[in-house]
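A single protein chain has been omitted from the complex, and every remaining protein chain is retained in its original position.
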Amino acid sequence: MSSVGAEVESATPAEAPAGTLRHQAVAFVIMVAVLVVLPFFVYPIFLMKALCFALFACAFNLLIGYVGLLSFGHAAFLGAAGYVTAHAAKVWGWPPELAIVAGTATAAALGLAVGAVAIRSRGIYFANITLALAQMIYFFFLQAKFTGGEDGIQSVPRGTLFGFLDLRPTVTLYFVVLAIFLAGFLLVHRTIHSPFGQVIKAIRENEARAISLGYRPEHYKLIAFVLSATLSGLAGGTKAIVFQLASLTDVHWTMSGEVVLMTLLGGLGTVFGPVVGAFLLITIEHYLAQLGAWVTIVQGVIFVICVLAFRRGVVGELARLIRRPL
Amino acid sequence: MRGNLIVFQFLGIPPQALFGQLLIGLINGSFYALLSLGLSVIFGLLNIINFAHGAQYMMGAFVAYFLLQYAGLGYWWALLLTPVLMAGLGMALERTTLKRLYHLDHLYGLLLTFGFALIIQGVFRHAFGSSGLPYPIPPELAGGRNLGFMFLPNYRAWVIVFSVGVCLATWYVIEWTKLGSYLRAATENPALVRAFGINVPRMITLTYGFGVGLAALAGVLAAPIYQVNPLMGADLIIVVFAVVVIGGMGSIMGSIVTGFALGVVEGLTKVFYPEASNTVIFVIMAIVLLVRPTGLFGRAS
Partner (left out) sequence: MRNPLAITATVLALLAGPAHAQISDGIVKIGVLNDQSSLYADLAGQGSVVAARMAVEDFGAAAKGLKVEIIFADHQNKADVGSQIARQWYDAEKVDLILDVPNSGVALAVNQITRDKGKAFIVSSAASSDLTGKACSPNTVHWTYDTWALANGTGNAIVKTGGDTWFFITADYAFGHALERDTEAVVVKTGGKVLGKVRHPLNNQDFSSFLLQAQASKAKIIGLANAGGDTTNAIKQGAEFGIVKGGQNFAGLLVFLTDVHALGLDKAQGLIFTETFYWDLNERTRAFAKRFAERNRGIHPTMIHAGAYAGTMHYLKAVEALKGDDGAKVIAKMKEMPTDDPLFGKGTIRADGRKIHPAYLVEVKKPAESKYPWDYYKVRTTIPAEQAFRPIDQGDCPLVKK
């Protein structure tokens, strides 16, 4: 059974030629350099938003690009973590690092719960189930008193990191967020290129064979799912601190659709694709924000074009050009 | 309503509240049933989850609105013309875009229809804003009758009657006619059916068109009571997905029965435990999945 993302893998050689990782390392260094310099030219809050979404997309890509499961409910993890972080920072007065950890842990727990129910299915059924479960979580947050419903949790304090770093100045906050993003990004990369990642790829390519070799696919898929949910939570908690707000938008299913689009646009199953996709999409949204509904229309058009004619995404096409996986 | 005084109370809830909400639940269930029927039919043959179903439902309501505004054609014309128009649109869509994805993973079909849903909703939102446009209840169905426990508007009674009719008619066609049997056969083994000389691709196109037509029909039905607005299908469609999962994707009778049943369950929840009324359908879905992963009436995939 084929799956989304398999197409991408087949476009690049099955055995990574010598120097692949070097290529990726070069790309990584370029990415870091650009991200370090950008806040001095571009509005940093905008950049931080892009970084949070880039992390979210990387986490999502782990699931769809490498495990081959399309989850249409990932917003639940982003938003739930946002709410818990906001509540911890504002109501319990926790410092930002603990608040974000609390949010991330919540997302992990949710990931375990959702994964346990959904992982027995695959393909369309999996997408459908994750969508419906996420919607259930959305309604829970809509009605829970602590979330403030339509108003959201507002005036979340930025706080002082580790007791000495005041996060209110925007540039300081930016570099903290950048550090969080890079940590998450490297974790995803490490996971993919670890023995665990190899097993996942084996399961994706031929599940029956993997079973015959003694692996339990359900367990591996669930672990990948939980990891993906956890990192999504990390993105969500960080976002709540940056914007000092947690709202229903982050748990709504349209957000789940957005992360799918980011990853698709950037390139499913590529390492840098989600980052590129996130930045592209956030930029487009920013410039179209004045025009309200145009954002939705453009997102839809990009979806249609990508699915019909551009399935490898930006980075995927780039990777094919230089014949190295990116 | 001030007429009969029904003295007993059921579990502490006055009968007005109970039966009234049940009736409203049946009305909601009518829409769930109609929409999940369309989705099931499409999924059965194309193996695609038509994410654009909600947007097509919304377009149905808008077409009815346009027919009235610009062509002076009222409700009954809309009921006839809108599904046909929308079915045509649906078929054009399938022919030009969906067809190209059949050789790929079916998830791409989901993503494509999701993209279409965004485009359609965005365009309508841009043109019409997101508060509702009024569509009048047809005068033949205006007014209502006092049932003692509630005042039931005639139009809402019509909604129930009409949807049951359409659902049963569809079920009959699929289960009992020759055309329906070709459809069911093509679902199970398209290659063999093609070998018998039946034009399967055309059947697929027609099926998609039919599903879209059903969605549009639901939209016309909804226009007089739910306010014609671009977002009317957006959140509704997620509930319908859950209904389809519970009923069993691809099962016609399953979708119909589950649609009505879940509408009633939702109505009951509103009476006894209103906070849960939004989530009860999803909770049921989670339970059904744990116990019977293919749904209550579903076939093993």
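A and B label the chains in the order they appear, each numbered from 1.
In this section, contacts are C-beta pairs under 8 Å (C-beta built on N, C-alpha and C of every residue); 3 or more make two chains touch, one makes a residue touch a chain.
What you see is a predicted model; the values in this text were computed from it and never measured.
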Out of B:Met203, B:Met232 or B:Met249, only one touches the absent chain, namely B:Met232
Decide which residue listed in B:Trp76, B:Phe151 or B:Phe196 touches the omitted chain of the complex.
-> B:Phe151
Footprint left on subunit A by the chain that the document does not show | 43, 45-46, 142, 148-152, 154-155, 243-245, 247, 249-250, 289-290, 292-293
List the subunit B residues touching the unshown chain?
-> 1-2, 14, 16-17, 20-21, 24, 27, 125, 129-132, 134, 137, 144, 146, 150-151, 153, 155-156, 225-227, 229, 231-232, 267, 270, 274
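Heads up, the rule we're going with is that only the chains that are shown with their structure count from here on.
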Interface residues, subunit B side, partner subunit A - complex = 43, 47-49, 97, 100-101, 104-108, 110-112, 114-123, 125-126, 238-239, 241-242, 244-245, 249, 275, 278-279, 282-283, 285-286, 289-290, 293, 301
In their complex, what parts of subunit A are in touch with subunit B?
-> 2-4, 6-7, 70, 117-118, 120-121, 123-125, 127-129, 131-133, 135-136, 139-140, 142-143, 253, 257, 260, 264, 291-304, 307-308, 311
